[in-house]
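Right after this comes subunit A.
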Amino acid sequence: MTEQTPVLRLEGIVKTFPGVRALDDVSFSVMPGEVHALMGENGAGKSTLMKVLGGIHAPDSGQIFIGEEPVVMTSPMQAKASGVVFIHQELSLADELSVAENIFLGELPLKGFGRVDWKKLHADTDAILKTLNVGFDSTKRVGDLSIANQQMVEIGRALTVNPRAVIFDEPTASLTDAEKVVLFDVIADLQSRGVGIVYISHRMEEIFRITDRISVLRDGQYRGTLTTAETDEEEVTQLMIGRKLDLSRNESHHEMGDVALEVRGLSCGALYQDVNFSVRRGEVLGFYGLVGAGRTEIAETIFGLRTPSAGQILLDSQEVHISSPIDALRHGISLVPENRKSQGLVLGMNCRDNMTLPQVDDLTAGPFVSDGAEIAIFDQYRDKLDIRTPGWRQIVGNLSGGNQQKIVIGKWLSMRPEVLIVDEPTRGIDVGSKSEIHNLIRDLAAQGYAVIVISSEMPEVLHVSDRIVAMYSGRVMREFTSEEVTEDNLIQAISGIAAEKVA
Partner candidate 1 sequence: MATLNRKDYIKRSAIWGFIVVELAFFAIVGDVMSVSDRTFLSLDNMLLLLKQSAPIGIIALGMTIIMINGNIDLSVGATFALAAIVLLDSLTWPFMQALGDWAIPLAWGFALMTGVVLGAINGLIVWKTGVDAFIVTLASMLGFRGLVFMYNGEQPTSHLNWTLVDFAEAQFLGLHTATWFLLGVALILWLVMTKTVHGRNAYAIGNNREAAINAGIRVGPHFMLNFMLIGFLAALSAVIFYSESGSVNPNDGMLYELWAITAVVLGGTKLAGGYGSIISTLGGVIAIQLLRKGLGHIGADTQTVNLVIGLILIGVLFLDRQLNRQGKEELKI
Partner candidate 2 sequence: MNMTTRMALVCTTALLGGAAAAETMTIGITQNNVGVDSYQTTYEKAFIAAAEANPDVEAVVLDAGGDVARQIAQMEDLIQRDVDAIIIWPTNGEAVIPAVRKAHQANIPVVVTNSNIAEQGFDFVASFSGPDNITQGSRAAEIMCDRFTDMGVEGEARVVQISGQPGYTTAIERAKGFEDRLPEVCPDVTLVETQPGDWSREKSQQVMEAFLVKYDDIDGVYAGDDNMGVGALNAAKDADRDGIVFVGATNFAVGYEAMADGDYWGSIYQSPVDDAEAALQTAIDILNGEDLPFLNYFDTPKITQENMDEFEKPVF
């Protein structure tokens, strides 16, 4: 393998943004027929590196080679033309158009008078769909496809050229296990044709299943490349976070009070069914499961954003009807939402105003919002959460992701809720802040709050929870106490294996 020329090689890439060195001398190469994992925590520089590769950002220095040719990337199109194709995590499809039109978007085959050559288009598309082994045809409207099938269309796009390197960015985020198998077959097929694959993912299990080598970025710097067969999760993780992975259980214990929130037989159409759980004051209840397992939807229901089709929600043993977030707030329920940019923040507003938004009605002096009261709250949570911002006037959109997330958390903590639901509390947050937030969650519980933490990161769930609810496909599979939980039984529960055992 070493004698071969890499299909794609990046050398000494440096990219700085005002005040940040996003990529610091990163080098990286992919061999033909190799699946090369690119790993790193959020904010480690993976996406910036991909943007440099796709010509969206020009590097300050460094070079990109395809085969032995040095190239300057100017646009995703040009990258594709040179044989480097991206499959994005966020789908970029046109819903109203057919599968074929989407796959050949921007390169529809022409015949005279600017007409589309439908015959060729559909023939070519069918050929691609055949290699992808999917069950829909080229005339299907993309908006009518499932998310997984849309992902397949996205992959199909990469195959309209003879790619030399294909970059997959979190491709399995929304796929079922069966669909994953199809995807891995596609990857294997590409591999066998000598295509180099860059595989960006956080999922260790997949990484160890399909990749040949693993390269790790941390804080914009290249930290080394490991051969998959010769390493293990722990080593990779250590390289990623710079220290040993803390898989410790929660060990702090404190007095627990009465049940603050109880959910009985809660269902919401096809999203989740017959969910039962309760959380006490002073307790942290973890929800663990894959994306799409129904965890977020349960939280949204409790917060009044979805109407349940059956079941009860009880606060302090009293049944309550929560039909809007306003009701939820009145009952002392707070929700830190999953997606901070679209649900958590008004990006064009300043830090303080974002943080005090839910309680702005109460922070008044006479008819006006009281500057003093607002700034007091902001200052308190800025210090508590170590939010780094030049001042409260800073527009939130200009902050880093981690600081933005802290503003959202601060917003909900400052509501001093009875029940705090946190959906993916540390997504996109640096390691230091992560443990701060974990401690904070524990602290809140110690102060007598009931906390629900929804997370896709096992260490996080293990670390903060007193009890863990494992969900799979809209159902609660099992409940663990922090004493009885093990990584194995947790993984089994959320992948549906436990269900078969139980049944």
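In this text, contacts are C-beta pairs under 8 Å (C-beta built on N, C-alpha and C of every residue); 3 or more make two chains touch, one makes a residue touch a chain; residues count from 1.
Keep in mind how these were chosen: all candidates are chains of the complex that A comes from, given by their letters.
Quick caveat: nothing in here was measured; it's all calculated off a predicted structure.
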Report summary line: Of all the listed options 1 or 2, subunit A is touched in this complex by number 1
Query raised in the report: Which residues of subunit A touch candidate 1 in the complex?
Result: 75-77, 80, 92-99, 101, 105-108, 110, 113-116, 118, 139-142, 144, 268-271, 300, 304-307, 309, 324
